[in-house]
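Just passing along the structure, written as C-alpha cells.
The other protein chains are all here in position, but one chain of the complex has been omitted.
We just call them A, B and C in the order they show up, numbering each chain from 1.
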Amino acid sequence: MTRRPGRALLVPAILLLLATLDWSYVGTEQFVNALTIGAVYALIALGYTMVYGIIELINFAHGDVFMVGSFVTYWLLSSLGFNGTISDLPLLVVVLVGTFLAAMVVMGGIGVVIERFAYRPLRNAPRLAPLITAIGVSFILQNIIQIFFGPSPISAPQVIDVQARVNLGGVDVSVVKLFVIAVAFILMIALQTFVSRTRMGRAMRSTAIDRDAAQLMGVDINTTIAVTFFIGSALAGAAGVVQVLYLGTTNFQLGFQAGLKAFTSAVLGGIGNITGAALGGFLIGFIEVNSTVAGFSRWSEAIVFGILVLVLVFRPTGLLGQQLGERA
Amino acid sequence: MKLARVGAALAIASIVVGACSGSATTAPSAGGGASAAPASAAPSAVGGASAAPASAAAGAVDVKIGIELPLSGADLPNGQPTLNGVKLALAQIPVPGFNVTLNVQDDAVNGVHDPQQGAKNIQTLVNDASVMGVVGPFNSNVAKAEIPIGNAAGLVQCSPANTNISLTKPEFGAGDLRKTNPDKIAYVRVATTDDIQGAAGADIAYTIVKARKAFVIDDTETYGKALSDQFVATFTKLGGTVIGGSSHGVPKSGQGDFTSLLSLAKKDSPDFVFFGGVTATGGGLLRKQMVTAGMGAIPMGGGDGLSDGAASVKGSFLNLAGDQGDPNTYMTVAATHDIPNPTKLAADYKAMFGAEPGAYSASGYACAQVILEALKNVGADRAKVRAYVTDPSHTYDTVLGKFQFDKNGDTTQRIISDYTFDPGTKDWKFVSQKDFGAG
Amino acid sequence: MSESAPALILSASGVTKRFGGLVAVNTVDFDIPEGSIVSLIGPNGAGKTTFFNVVAGLYEPTHGSVRFMDNEMIARGRRAWAEPLTWVLPTVIVALLGFFIMQVSGSGVALALAMLVALGLLITMFLLAIVRPPIYERMLHRLGIFKSARPNDMVVAGLGRTFQNIRLFKTMTARENVMVGMHSRLRSTVLDAALRLARHRREEAEADAQARLWLAFVGLKGKQGEIARNLSYGDQRRLEIARALASQPKLLLLDEPTAGMNPSETAQMMTLFGRIRSELRLTILLIEHDMQVVMGVSDRVTVLDHGEKISEGTPDQVRRDPQVIEAYLGKGASA
Partner (left out) sequence: MSARRLQGGSAPLRLLPGALRRGIERFAGRHQSLAVLVGVALVGAFLPVIVGVPPFSGFGNRNDFVDGFANAGVFVLLALGLNVVVGLAGLLDLGYAAFFAIGSYAYAYSASPFSHLDVPFWPMLLVGAMVAATFGILLGAPTLRLRGDYLAIVTLGFGEIVPVVFLNSDTYTNGTNGISAVYQPSAYGLFGIGSFGFGNPWPYYVTVLAIVAVAMMLLYRLQDSRLGRAWVAIREDEVAAASMGVNTVTTKLLAFAIGASTAGLAGVFNASKLSLVSPDQFGFTVSFTILAMVVLGGMGNIWGVAIGAFTLYEVQSVFLKQLTNFVHDIHLPAVDLGFLRLDISAIDFVQYQFLLYGLALVSMMLLRPEGLFPSRERKRELHESAEEAAESNEEVVQA
C-alpha cells in the first residue's frame, strides 16, 4: 500500500496541534502529569503490541508482569537497605541503573518462562485457548505475589527525591516526573532502533508478517518469539520500576487495570505498531488527565473506553494502522 | 507440554511448602467437618474434637458460629483479622456446656467479595442447624443480599464492619430488606453508620481544624461515597465551602495515581482534604502524594476506613502515607472510641496469630461476644438466640465497651472519636470524642 | 428482448478501481450478453480478479458503474453523508416541535411526550438502517442517496461466484456448504426456526433435497456428508461451483475454475460449463489462464493488461490481435 508523503506528516501535525491546545487548557503541571501517566501506559503497551504483533495473542498476563516488576523493584531496593531518598548523586545513578537492569532482566526472564510453559504448547491450538491460559497465568502471578508480600498495598522506597523540582519556563516541575518521561522515551527509541536495525529485529518483523515464510528463510521462530517476550516483559519490568520511583507504592492487583488500559493504548495506536503503542499510551494519559481537569474524574474510565470505541469505529485499524504484522 | 505440567506441579508444591511451615498439629478428626482450623491456632477450641479443651466434655452440645467474610484475594486483609478476632474470642471466653466451633464461609469469588456468593453462603449457614449466629458480612452490598435470607430464616447476623445506613434504618429502605419478618430483625451491627461518621468528619474539619474550604474525594464505592456525601452535606451546613460543590470520585481502577486530581485541587488552595474510602482504595497513597505535590501542610481527614494501625503495620494508612509529612495533619474519625483495654487485646492477638490485630479484629471479637452471651443465656436455640441478641433491653459488655442494639439493630454506641497522627509514636493519637446520642 | 441484439445481463461502464496510488482497473467498459460465456483473460496482475471483485460487490469502484439486470447496482456512493442525517432528523424535528409546543402552551407534559417519541424515532431509525427493509431503501432512493451494492445484495439480484483460491467453509460438510449457498433463497426467519413451524421444516427438507441435486449436478453425488476440507482438490472446485449454483444465479462468475487441474479434470470441468449453460441457461463470466479452456468454451473474450482493456471479440479475433500477442509474449505467461 503506497501513501502520499503528505499523509505521513498529517497525523503528527494534528497531534502536535491538539497537544498545544491542550497545554493551554490544562496548564504545564497537568500536561507533565499526563505525560508521566502516559509514559507508564506506553511502556506496558509496547509489550502488548509486540506480543500481539508476533503471535496474535492478547497477553492478559502482561499487566501482571508489570505488577511483579514493581514488586521486584521494591524487594530489591528494600533488601539492599535503601528506604528513602538517596541524595548522593553518583550512588543514585548507580542504584537507578542497577535497579532498571535487574528488574528488566528478571522480568524478561519471567516473560520467557511464561511463554515457554503457558503459551508455546498452545501455539497451534484454537486462538482462544492461550487467551484463557493468559488469564490463568495472571491469577497465578497475582496469588504468588499475594502469598509472598501480602494482600495490602506496599509502601516502597522512592530513591529519587520526590519533592525536588526544576523550573521550566516559569513553572516548577517535579524531577521524578521528568525522569520518568525521559526513561520512557529512551527505552522506546532503543526498542525502535533494535527492531529496525538489528538482525533479531528483522527476524521479529518477518515472523510477524508471515511466520511460515520466516521459518523457511531460516529464522528460528522459537528464539524470535522468546526474544519478543523477553523484550516486552523487560519493558513492563521497567514500567514497574517507574511505578515505584514515581508513586512509591504497589499492590498485587495493580496489574489488571493497568494492563487493560495499556492494551487499550496499544489498540488505540494500532496494535502491532510500536510507535502506535507509545502514542496510544500517551493519549490515554491525556484523556485521563483531561477528564479529571474537566471535573469528570468519576467518568474517566467510561471516557477512555468511549473514545477508544469512537476511534475504532471511524478508523478500525487504530490511529497509525498496522506496521508490524499486516494481515488480511 | 511435559515441562508445563512439571511447572504446574512445582507451583502446587510451593503452596504446600508455604503452608506447612508452622504445622505441628495432628489432623483434626471428622467431628469438625466444617471447621476451618488454622495451622497456627492449635490451642483454640476451634482445633477440632481431638485437641479440644476439657470444657468440651462428653455432655457438651456441639454448636457453631457461622463466619461469612471475604477470605481470599484482595479482601483477605479485611476478612482474615476479623475472623481471627472471632477465633480469639472463642479461645478466651468459656461457654460451659457447649462445644463451640466455626463454620467458615468465604464470600470472595475470584478474589473479590461477591453478593451472590454471600447469599449462597448465608443459605448454607441457615441450612446448618448447629449454627446459632453469624459474624459477618463485611461489605454492605453483600449484606443487602444476605439480610433478607437471614431475616426469613431467623438466623441472627452480627456485622463487624457494615456502616451503610440503608441496612438498618427503615427511613432509608431497610424495611424492604426484612419484609418476611418485619418485627423480627435478624441483623445487628457494632459499627456506627456512615451518616454519623461523615458528619463527625465535617465537624472535625470545621471546628477543630477550623477549615472553611474543603476538597472532597471518594473512591466511588458504597462506603466511601456515603461518607463523602455526608461530609459535603454537613460541612456545607456548618458554613464551609466544598470545592466544586461535591465529591470527586476516583474509581479504584485508577488507584495509585491522584496526582492530576491534586494538581486540580491545589489551584483552589483548600485548607482541608477529605477522603471517603479505605486504605485499600487509595487512602494512604492520597496522603503520600499530597506530600509529594507540596500539599503536605494541608490537613487531611477520613473515616474509620483509614484507622488501621500504626505506621509500623505493613500496609496501613500511616505506613503508606509515609512519616516524612507535616506532623499533626492527619486526622481520622473512628467509629470505636478508646476501647476498655486495647493493649490486652492486641497482646493476646499477637500471641495467638503472630501479627498485629486488624482494624476490625476487635469488632469481630465483640460480635462473637454478643452471640456467645446469647448462647449462654438461652441455650442452643437459634430463634431464642436471635430474639436475645436483637432485644434492645440487653446490654453487652464487650471489648468495644458497653452498648445495646436499638430496635433497628444499630449499636447505641454512637460515640465518634477523633484521632490525629502523632509523629513521635508514628501512630494515631486520641484527640477527643463526641457522643452523637441515641439517634 | 430484441432478437438482433440480445439483452445485456451485465454492463460495466468506465469502471476504475484504485488502491492508494495503484490503479488496478482503469476505465474498463464491459458487457455480458444474456446466455453467453464470456472470458476475461490477461497476464498476471492485469486486474482481472479486481474487476471481478468490483462486479461481485466486494470492492466499491473508484469511478464508473455496473448495471446488473437493468438496475444500477454498483457505483461510488452518492450523498452517502446524508444517510446518517435521516437517522437523526426525525428525532430533531419532533424534539424541536416539543419545545415549540411547550413554549406556546407551557405544558411540560408535551415536551416529555415529544422527547419520548423522539427517542423512539431514533431507535426505530437505527434499527431500520441496520435491517434495511425495502421501504428504507426506497426512502434512500427518493432522497437521491445511493449506496453501492454489497456482495450479498448482488447474490440476491442473481449473481453467483467462485474464488480463485478456493474459499469453502472448510469444516462444514459438502451439503452444508451448498445450503449456505441457498441462504438468500430461503425464507424462514429466526422465529420460524425457533418455533419449528411447518414452513421452516418444509423449507429445510426441500433445501436438503435440493442440495443433493446440486451436488449430483457437479458430480459429487454421495459426498454430501464429507467435510469440505477432506475433499480432493478437484472436488473442492466442484463444490464451490455447486455452492454458487445453489443461490440460483442468473450470472455465474468463475475465477480460474480449472487452475491446478490435470487435463482430464479440466475436460470434465469444460463439460460442466457446457451443461450449466445448456441445462441451466446461465450466463458465465470466466477468468481463465488455460487458453484451451478459454478458446474452447467462450463466446467472447476480453483481454485486460495493466488494468486496461486491450482487446475484445470472439476467441479467434482475440487470438490474432497483435496487442494481445505483445502483452503475452516476453512475459512468459501460459498460452
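By definition in this document, a residue touches a chain if its C-beta (ideal position, glycine included) is under 8 Å from a C-beta of that chain, and two chains touch if they have at least 3 such contacts.
In this text, all values refer to a predicted model and were calculated from it rather than measured experimentally.
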Displayed chains contacting the withheld chain: A, B, C
Selected from B:Ala145, B:Ala214, B:Met352 or B:Val385 as touching the chain missing from the view: B:Ala145
Candidates B:Ala60, B:Ile93, B:Val112 or B:Ala310 - the one touching the absent chain: B:Val112
Which of A:Thr99, A:Ser138, A:Thr250 or A:Asn290 contacts the chain that the document leaves out: A:Ser138
Sole contact to the chain not displayed, among B:Lys64, B:Lys87, B:Lys225 or B:Lys434: B:Lys225
Residue numbers in chain A that touch the chain omitted from display: 52, 56, 58, 118, 121-122, 125-126, 128-133, 135-140, 142-144, 146-147, 256, 260, 263-264, 267, 271, 298-299, 301-302, 305-306, 308-309, 312-313, 316-318
Interface with the unshown chain - residue positions in chain C: 56, 58, 123, 126-127, 130-131, 150-152, 155-156, 161, 163, 167-173, 176, 179-181, 183-186, 188, 190, 192-194, 196, 200, 204-205, 208, 224-227, 229-230, 243-244, 247
Interface residues of chain B (partner: the chain not displayed): 1, 4-5, 8, 11-12, 15-17, 19-20, 23, 25, 27-28, 30, 32-34, 36-39, 71-73, 76, 104-106, 109-112, 114-117, 119-120, 123-124, 126-128, 140-141, 144-145, 148-149, 151-153, 164, 166, 173, 176-177, 179-180, 220-222, 225-226, 249, 251
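Rule of thumb we're sticking to: only the chains that are shown with their structure count from here on.
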Chain centre separation (chain A, chain B; CA means) in Å: 36
In chain B, residues with contacts to at least two other chains: none
Parts of chain B lying in touch with chain A, wherever the complex brings them together: 1, 3-4, 7, 11, 14-15, 18, 73-77, 110-111, 220, 244, 248-251, 253-257, 259-261, 263-264, 279-280, 284-285, 288-289, 291-292, 294, 314-316, 319-320, 322, 324
Sites on chain A touched by chain B in the complex: 29-30, 33-34, 36-37, 84, 116-118, 121, 139-140, 142, 144, 146-147, 150-155, 162-163, 174, 243, 247-254, 257, 260, 288-289, 292-293, 295, 297-298, 300-301
